[in-house]
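The complex appears here without one of its protein chains, the remainder shown in place.
Chain naming follows the written order as A, B and C, and within any one chain the residues start at number 1.
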Amino acid sequence: MADLSPLAVAIPLVVAAVLVGAAVVLPRPVVDAASLAAAIGVAVLCALVLSDVADGRVVYWFGGWTPRHGAAVGVSFAIDEIGAGLALFVALTFVGAFMFSWRYFVVVGPFFHALMLVFLAAMVGFSFTGDLFNLFVFFELLSVSAYALVAYDIEEEGPIQGALNFAVTNSVGAFFILSGIALLYGRTGALNMAQIGQTLAGSHVDGLVVISFTLITVGFLTKAAVVPFHFWLADAYSVAPTPVCMLLSAAMSELGLYALARVYWTVFSGALGGGEESLQVVFISAGVLTALVGALLCFGARHLKRMLAFATIAQIGLFLTGLGLLDSGAMAGAALLVAADGCLKASLFVSVGALQHLFQSVDELRLRGRARRLRVTGPLVVLCALGVASLPPFGPWLGKALIEEAAGDAGYGWLPVVFVVTSALTSGALLRAAGRVFVGWGPRTDPIAAGAAAAPDEVDPELQYRHDRVPSTMTTPAVALAVAGLALGLVPGMREAALDAGAGFVDRSAYAAAVLHGVTGLQAEAETIQPGVGSVATGLLTVALALGLAAVALFRERAPGAVDRAETLAAGVLGRLRALQTSHAGDYVTWLTLGTATLAAIFALTLTS
Amino acid sequence: MLFLVAVCGTCVVLARDPLRQALMASLYGLVLGLLFFVFQAPDVALSQTVVGAVALPLMILLALARVRWEEERRK
Amino acid sequence: MNARLRLRVFAVAGTALFAALVWGFVGLPDFGSFDGAYGQLLNRLSVPDRASTDVVTTVNFDFREFDTLGEEFILFAAVVGVASLLRTLRGEHVATPDDDVPGRRVPETSLVVGVTGTLLVAPTVLIGIYVVLHGHQTPGGGFQGGVILATGLLLTYLTADYMTMRRVGPTALIEAAEGAGAAGFVLIAIGGLLFAGSFFENFLPIETAGQLISAGTIPLGNLAVGLAVTGGFAFMLSEFLQQTLIKRRREVR
Partner (left out) sequence: MSVLPYVVAAWLVLVGLYGIVTSRNLLHLVVCLAVMQSSSYLLLLSIGYVKDAEPPIFADVPPTTPAVDPIVQALTLTDVVVGTTVTALLLALAVQTHKRYGTLDPEELRPKRPQA
């Protein structure tokens, strides 16, 4: 069945082209149904591919151009479990998003659906490809459709230049990636990732290798919104329509990290393997910084979409620490965490969209107590928040447990502390918002959120249905996504499968053998990691801390005096962090340049041989 | 030729008036196209010329016209 | 950051970045001495295996045709994006009630402009079609020809007035061309899957190099891309143009 993998890219593209080509004659229900059907079709295909790759990598050569004497002629897909799993996850999120947008927009032509389908195809192609330039093409395809989608709902209040800042910073990032690819082509005369990796392996690390690695890293980190390349994200999220936010948050940022990991392991690990320790330090510091900045801003937000945007940044930081350990077990944990947290975040976005749909507001303080009657959405948000706080034995907990074990082995025993703090702050913010919005607890003002951007009370002409209930097309995806995210930790054999996938992902020579010589079945032994009592304890501790933080924020008048001092301190830090968020494209590009120059300098000093 | 490209590129950036900049961009597109001919890349040169020297500056001019009109209307 | 601070930070970071880039770039083979095995392999394969004398076109429409698929849909996404962005702008003006009153003054296109335009349109369109069709033999192909064709169409717009333009190039038709070109390209890929066994495999007879009908599906790919690019660029240009033309008409009134 793996021969059908290109269809997972082709089907949404054909449907998108037909929708636009026949725009005049197609009624809205047909557009909705066709898009949903295409997304479901892609999900089914990805599931088939995933079951196929369980027996070994699948390599697919386009145009029948198989390699000649170990040198690639054409473009190939090289699909492993992590790639196929990611594509399946993406496709399922799209199914949810299409269901959700069924009742969300009213006056949309086929343009929105066509862009979404192109976005889907780009993500699937991006996860499957084995060719560096093809990776860039899909990167651009998903970027361009994302720019257009973010700016789609132009009637909504909010800074439209959010979309412009997003497009400018990400275009600079994409340009860096292409320059990095050009350098690699100049050195190796190849574009296939496996082949470049073979040529580079064990070679002398000089300026060219270091700079191309820096450029490619910066490009993908910009897409993933890692500090200091993260500024565009919150701007983009506050203007994007909610179904689009859901995809940006659950899938697009994560794809940036996926690509970084993929390119590192297949292309650079052979050459830069000697500098592994300094790479660990760089990636883990960036991850920790990102996680803490994101978590703090998340706790200080009152605009619910921005709150989730900062939660995304915090999570991205955690994922990056996982990848940065450069270990197969941590990689497996990160993959699980991406899927589980991604589902929960997508579900949370659907719930926020439902609030917006009913009350025309996404502001925590303005919504206080107004959503008491939502008996499904409220508990669902709480459940997701607890999942985010890594309540054992659910999905996010399992992922974090694997990363924490690997961190302990690699000499980063303090990393769990960061995980606990980040998750507790993120989840605490969500619980606080849930308590305020769905129960009506807490004061009407909030000193922590005092400096935060308020969400405008919008009268959005696109939201026409005025129901008292949340339509079932919104409840169903929210429940399904939440259940999927939580259940990921309960599926028997999931941990072993993930560890196996992680081991395959980091094995450069097995990858090259499969791609260039068609030899499958070579695979390093997977690590066996059993989450211990310690992981359960940290999980429970995080949940307790999150509940505590939410309680303190909601019932502050009964809190001890020490809380006030902590709050003043937090408000000071938050003020500075917020002041950096200037929505100025020039500022953002300056940060980007500074970050790139710094990374280049660090890599130049530590990696050259 | 390469110096000309560097100089033209710099001029495009330094031309702060968008109208002048659009004209500079057209010239820059043309020079770049010519350079690609010298680099033995006729395919790229052809597309760079039609896009860089004609289509793109045209879009800039049209966007500019639209913006100017808006500004006049506001007054 | 204020402008001053930003410039200072950038002065430091930019200089460092420039130094880093140069440090990386000098690791490349000296200018003019590149010996890329991949490129030379394809140079040798193109004529005997695919009867296509323009290797760049063979790369784009056979060896690495999958990249072109992505590229095609980048254009597609941008066109759809521009359309949905400028959608409300257009709606706003067209909805002005007195916009379509019959008998209102429309700027007359001067005779000289009209004649010159018409004289230019025909050769431009012909050149465009030629460039699209001969992509596999000489420099050019679907993309370059498509842009030329779109510019030719735009010439029609510029020389005729806005009302003629609406008759000549209704948006729906251009949208259909864009959609059909994009869909056609994917169908060529699926044709390869059905008739030759793998996605984008060249499933038509190769014939001999130098003929117009040769190189299998390469000219077909060029045709599909030509259609999509013509539609796409004409659409984007006219979308930007529409704004300006409405403006011009109002001023005259």
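Observations
Rule of thumb we're sticking to: a residue touches a chain if its C-beta (ideal position, glycine included) is under 8 Å from a C-beta of that chain, and two chains touch if they have at least 3 such contacts.
On a predicted model such as this, the values are computed, not experimentally measured, just so you know.
Seen in the complete assembly, the chain not on display touches A, B, C.
Listed residues C:Val59, C:Ala189, C:Leu204 or C:Leu223: the one in touch with the omitted chain is C:Val59. Contact residues of chain A toward the unshown chain are 133, 137, 140, 144, 147-148, 151, 154, 159-161, 163-164, 167-168, 171-172, 175, 178-179, 182, 185-186, 191, 234-235, 238, 297, 300-301, 306, 310, 451-454, 574, 577-579, 581-586, 589-590, 593. On the side of chain B, the interface with the absent chain consists of residues 2-3, 5-6, 9-10, 12-14, 16, 18, 21-22, 25, 28, 32, 35-36, 39-44, 47-48, 51-52, 55-56, 59-60, 63-64, 66-67, 70-71, 74, using the contact rule stated above. Counting over the whole complex, chain C has residues 3, 6-7, 10, 14, 17-18, 21-22, 25-26, 28-36, 38-40, 42-44, 46-48, 53-56, 58-60, 64, 67-68, 71, 74-75, 77-79, 81-82, 85-86, 89, 137-139, 143, 209-210, 229, 232, 236, 239-240, 243 touching the chain that is not drawn.
As a convention for this text, only the chains that are shown with their structure count from here on.
Between the CA-based centres of chain A and chain C the separation comes to 32 Å, rounded to the whole angstrom. For this pair, chain B with chain C, the centres built from the Cα atoms lie 17 Å apart.
The centroid of the Cα atoms in chain A and the matching centroid in chain B are 37 Å apart. Shown for chain C are the residues in touch with two or more other chains, of which there are none. Residue positions of chain A touching 2 or more other chains: there are none.
Here chain C touches chain A in the complex through residues 1, 6, 9-10, 12-14, 16-17, 20-21, 23-29, 34-39, 41-42, 45, 62-67, 69-71, 73-74, 76-78, 80-81, 83-85, 87-88, 172, 175-176, 178-180, 182-183, 186-187, 189-190, 192-193, 196-202, going by the rule given at the top. Listed in rising order, the residues of chain A touching chain C in the complex are 3, 6-7, 10, 13-14, 16-24, 60-65, 68, 71-75, 109, 111-112, 114-115, 118, 121-122, 125, 133-134, 137-138, 140-141, 144-145, 147-149, 151-152, 154-155, 179, 183, 185-187, 189-191, 206-212, 214-215, 582, 584, 586-587, 590, 593-594, 596-598, 600-601, 604. Per the touch definition, chain C reaches chain B in the complex via residues 54, 56-57, 131, 139-141, 143-144, 147-148, 150-151, 154, 233, 236-237, 240-241, 243-244, 247.
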